[in-house]
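Only one protein chain is missing; all other protein chains are in place.
Then we have chain A:
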Amino acid sequence: MAYDKFTVLKSTCVPLPLENVDTDQIIPARFLKATKREGFGDNLFRDWRYNNDDSPKEDFVLNNPTYSGKVLVAGRNFGSGSSREHAAWAIYDYGFRCVISSFFADIFKGNALNIGILPVTVSPAFLDKIFKAIEADANAEVEVDLHNQKVTIVATGESEGFEINGYKKNNMLNGFDDIDYLQNMKSEIGTFEEARPF
């Protein structure tokens, strides 16, 4: 599925300063029953966000009108657990385009890149600075510049570089996906397949 190009994103942030936010928290298994990719944002962080009677939990950050934006800032080891791409879909559908953390689980990171969410890994110290900036001013903005691979806290001008491989970066900048690439390789793949021993 094609997605919007990602170039520069300047936005306020939603802070989630917890470690090990797993995919079952991002979207619990009971909300994986759809056969279409629609409406997953409604159940993003479902059990942290709503009580059993579906009333909002006031102390959860998504229910706090002070915080909004297209950037989710989360603690270490974000997205651990299941391979469910629904977790990335829920984050995207809710309106986030970027997640910043000091460490991502592998499968989540891959899924995010495949659907057009930029996972930005920063140092623990810089992550802390972002959390502090948001704490000081809920409207603090960050600027995520994919072309220059740099994230900046707008208010202070402090910035840090981030890693992304050239192939994925080009995909994100242009809104390309892997299937476009692989479809152009089918005869090479066909030849490879014929030589497989099983």
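In the analysis below, contacts are C-beta pairs under 8 Å (C-beta built on N, C-alpha and C of every residue); 3 or more make two chains touch, one makes a residue touch a chain; residues count from 1.
Assume contacts and distances are computed from a predicted model.
Protein name for the hidden chain, per its UniProt entry and selected from "3-oxoacyl-[acyl-carrier-protein] synthase 2", "Amino acid ABC transporter permease", "3-isopropylmalate dehydratase large subunit" or "Potassium-transporting ATPase potassium-binding subunit": "3-isopropylmalate dehydratase large subunit". From the set A:D4, A:E135 or A:E188, the residue in touch with the chain omitted from the display is A:E188, counting the whole complex.
Even with one chain removed from view, chain A keeps its contact list with that chain: residues 1, 17-20, 22, 24-25, 28-30, 32-37, 47, 52, 75-77, 80-86, 88, 103-107, 110-111, 114-115, 165-168, 177-179, 181-183, 185-186, 188-190, 192-193, 196-198.
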